[in-house]
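Please find one structure pasted underneath; my questions will follow.
Complex shown without one protein chain; remaining protein chains in place.
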Amino acid sequence: MSKNSNSFIAPMSGSKIFLQQVLALLEKDLKTEWRTREIFTSMFVFAVLVVVVFNFAIGADPELIRQVASGVIWIALSFASVLGLQRTGRMESEEDSLQGVLLALHDRSALFIAKMLAQMLYLLMVVICILPLCGIWFRIDFLACIGELCLAFTLGMLGLSIVGTLFGMIALHTRAREVMLPLLFLPVSIPLTIAAVQATAQLIDGKSLRDIADYLVLIGIFDVVFFVLALIVFDYIVEE
Amino acid sequence: MQKWWTIMLFVMAFPFIYLCMNRVFHATVMCITMNVAIMLVFIYAPTEKVQGIVQKIFYFHVSSAITMFFAFFLVCVASIMYLWKNSDWWDAIALSAAEIGVVFCTLVLITGPLWARPIWGTWWSWDPTLTLTLVLWLIYVAYLMLRIEIYDPNRARFAAILGIIGFVDVPLIRWSVEKWRTLHPKPVLIQEGGTTGLTSAMLLTFLVCLGAFLLLFFYLLRERISIAQSRHALEVLRHEIDEIL
Partner (left out) sequence: MQNFWYVFIAYCTIWTALCMYMIRLSQKNKELQTELRDLRIQLERILTK
């Protein structure tokens, strides 16, 4: 069993099978989701609700709203991410399909990577749908800095997915899993939230990529550190 | 002259640690050091002329903070050892260090604002260290909530993972809060005691306080570990009795 934990540094022949397994798992998850689309819908609706409620809570001053827009979007994304993970977790435990999948896998971290990519795709879809709405409601022109925004959002959501999937799998085994997931996920991802909000806010203000380079580096380091950590500890999460 | 003192101190540390293995000796030394520390703080250390008497909180506030960081570092190390060796003793250390760490963390979060209010005029100022302490408090309270139920090897493993992640996150949190902080107005009077050059009397007082707190930490750690091990032994015994009956 412990041999599998070092398989992610296996030679090339092993990595081809690895890639195939990741893609197969990803395809299975996406196909299931495409049939009902319930995870994406609930994430998107919840994100929209968060944005709208914040809008009312902050008040009518358009300048103020423009300043906090970045924070509101990222809060909406964090909470939507928690929601998506909870639904994924519930579906997994209802079907109890995890054990079968784990037995079939050559290297267990394939499951982690597949789940993480799935979560990231859901988040990307939510972002694509919600940015135009925010542009209209907050009167922000996102198209002016769309390239840099894409980079910032992709890096940020990668981080959210990595940490989220990791804690999602941990929370799956606890009794009060609805409570444990946000309790674990939100504090640990604070550096990501801080950097992502600042990067987005400055991009909206018209700063260039060079100005936000610090934040992007922080997010990048966060992503790399947690990805490596997740791969190392994943075996300990799923072993019985 | 200074060099001799440091060498002597370093050499004497090892038999001292060995003697402290005895619980009674440890407790006695701890009590004596604590009393000496209090005396030094209130009688020996000079009152700082800018901050006044409130500066005296600094001795216990920073000592608590350093002890807290050490406790969480111990959680991380013990968690790694637990995942590696799969021994319950390391798990007991991780749990105990986390619980005591949260206690000291709470103390830092209470004394911090009490120090900040008369100095800066505001209870909370989002300065990097205090914010880091707040985030660590959240993470390790979640750690304790994860362990709330009876001993369960699965639970211990997840908590170990959280223990490692929590500590690895520290530099990231610190860096991001510092960057975020540059956007906020700094408080009017920044006199964080540690950086504004302490006089030698203050430094001695601070070191004694730190020593007293570390001794206290290890004493509490002992007690808590023995509780964790007793609980585990109880579980095993109950299991045995159930199997026989």
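As written, the chains take the letters A and B, and residue 1 is the first residue of each chain.
In the analysis below, contacts are C-beta pairs under 8 Å (C-beta built on N, C-alpha and C of every residue); 3 or more make two chains touch, one makes a residue touch a chain.
None of the values given here were measured: they were computed from a predicted structure.
Considering the complete complex, which visible chains touch the unshown chain?
B
Would you indicate which residue among B:106, B:129 or B:154 is in contact with the undisplayed chain?
Touching the chain that is not displayed is residue B:106.
Since one chain has been left out of the picture, which residues of chain B touch it in the full complex?
52-54, 56-57, 60-61, 64, 103, 106-107, 110-111, 114-115, 117-118, 216, 220, 223-224, 226-227, 230-231, 233-234, 237-238, 240-241, 244-245
One rule holds in what follows: only the chains that are shown with their structure count from here on.
So how far apart, in whole Å, are chain A and chain B when each is placed at the average of its C-alpha atoms?
33
In their shared complex, at which residues does chain B touch chain A?
Per the touch definition, chain B meets chain A at residues 83, 135, 138-139, 142, 145-146, 149, 154-155, 157-158, 160-162, 164-166, 168-169, 172-173, 175-177, 179-180, 183.
For chain A, which residues are in contact with chain B within the complex?
Where chain A meets chain B, its residues are 166, 170, 173-175, 179-180, 183-184, 186-188, 190-192, 194-195, 198, 214-215, 218, 221-222, 225-226, 229, 233, 236-237.
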